[in-house]
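The complex is shown incomplete by one protein chain, all other protein chains being positioned as in the whole.
Order as written gives the chain letters A, B and C; numbering starts at 1 within each chain.
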Amino acid sequence: MVNILIISHSEKIAEGTKELAEEMKQAEVDIQVAGGTGDGQMGTDADLIEKKLKSMDCQDGIVVLADLGSAVMSFNMVKEWLSEDKQKKIKLANAPIVEGAVLAAVEASLGKNLEEVLAAIEKKSILNKNNL
Amino acid sequence: MVNILIISHSEKIAEGTKELAEEMKQAEVDIQVAGGTGDGQMGTDADLIEKKLKSMDCQDGIVVLADLGSAVMSFNMVKEWLSEDKQKKIKLANAPIVEGAVLAAVEASLGKNLEEVLAAIEKKSILNKNNL
Amino acid sequence: MANKTKELFLKTADVIIENKNYLTELDAAIGDGDHGVNLARGFKKLKDKLENGSFESRSEVFKLTAMTLISNVGGASGPLYGTAFLNISKVIADSRLDLEDLVEISEEAIAGIQKRGRAEAGEKTMLDTLIPASESLKESRDNNLDLDTALKNCLQAAAAGMENTIEMQATKGRASYLGERSIGHQDPGATSSYLIIETFIKNSLK
Partner (left out) sequence: MANKTKELFLKTADVIIENKNYLTELDAAIGDGDHGVNLARGFKKLKDKLENGSFESRSEVFKLTAMTLISNVGGASGPLYGTAFLNISKVIADSRLDLEDLVEISEEAIAGIQKRGRAEAGEKTMLDTLIPASESLKESRDNNLDLDTALKNCLQAAAAGMENTIEMQATKGRASYLGERSIGHQDPGATSSYLIIETFIKNSLK
């Protein structure tokens, strides 16, 4: 199963996104968060991202959702600290953090592989809010 | 000034998104939220959306960011309850809730008008996470 | 008629509340697992309001139901059922209803749901119970069937419609996120619509 890491500047966004995505899981997918600076401020905590990426099962890959540029910068840096094998299996999605995480939870829990999950959530149609 | 309403199934997402967007304001923009069902569950609360839309200054328009389909459905319904004049000035953005709200806060606070704010946040490039 | 309608909705509320877990399980399989919770929340509130209120017309009870569901359900089914009942409240008369009236009511309900959800038949939603039920009423009317037979046929059509959602792929609502994998499960909204129709028909046949 592909697992999911949600990185946000805001702990609330990260937690809320996890809860929203969990609702749509069809099977056990590990959804982890790294939100805020760790001392309650807005920002990103590279150590926390590292801890999460190291502890999560990476067998089938990890899809990473991030909110803004500096979260991405922190993630890119931490990723380089991991083994080459892990690096290949951890992918940042060009997808919106909330909408992407919800869809990723569905796709991953249906047993889709890393490329399939990414393809599903990186579609432009994710921006169409009138898919009711 | 264009104002902003953030509608999420999750109170945490709504609150966190507001906080993240507030940070980027360059001037007074009213950013309001309608998150969750009101009794702490995931969902949308039409009454709360109505209350917010009615209390917000709509002079220069309101941009609405929503997460998933049923939030949009609730918003569409509530919108129809408002005066025709207000309806014209309240627009749902085809933009991701978090990324869109942050950008909308910047654009609105720079004094852009409703169409300009929408155009800025409905760009496909908002999905590119490597704009560091 | 207001009191009979009030009794009908109290009964409907009980049926929905009894089926809370069943509806929620159906939604867990292809959605976010809250359809029973959502509707039970709305219908519990409705029971309170009905029990503590007195009403002058059918229309008033339908309107209260609509507004209560809209304000309390919290999921897509809130605006959908809410708009359906609100539409009905606008046309329903206080006199005895004939088949023509029932056709009109069913069409109003469907129009309300389509206004909100922009779905068609075959998208694996509550409409797949409601549209066949409405079509059946129309057919009965066109063939001059008596009301009892018409209602029995309508209930059968609703049941068949609900069951047919099992084989459908969802293209609206959260179940659509599952794509092909939504096939093989009965739609929760189609199921709650069936329960509502069943309660309406069984209680007006008495």
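Just so we're on the same page, contacts are C-beta pairs under 8 Å (C-beta built on N, C-alpha and C of every residue); 3 or more make two chains touch, one makes a residue touch a chain.
Just so we're clear, the structure is a prediction, and the values are computed from it rather than from any experiment.
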Visible chains in contact with the missing one: A, B
Hidden-chain contact residue, picked from the options A:4, A:42 or A:104: A:42
Where the unshown chain meets subunit B, residue by residue: 23-24, 26, 102-103, 106, 110, 130-132
Residues belonging to subunit A that touch the chain removed from view: 37, 39, 41-47, 68-70, 73-74, 76-77
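By definition in this document, only the chains that are shown with their structure count from here on.
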Pair of chains joined by more contacts [C-beta pairs], B-C or A-C: B-C
Geometric centre distance via CA averages, subunit C-subunit A, whole Å: 38
Between subunit C and subunit B, distance of the C-alpha-averaged centres to the nearest whole Å: 31
Multi-partner residues of subunit B (each touching 2 or more other chains): 42, 68-70, 73
Multi-chain contact residues (two or more partners), subunit C: 32, 34, 76, 116-117, 173-174
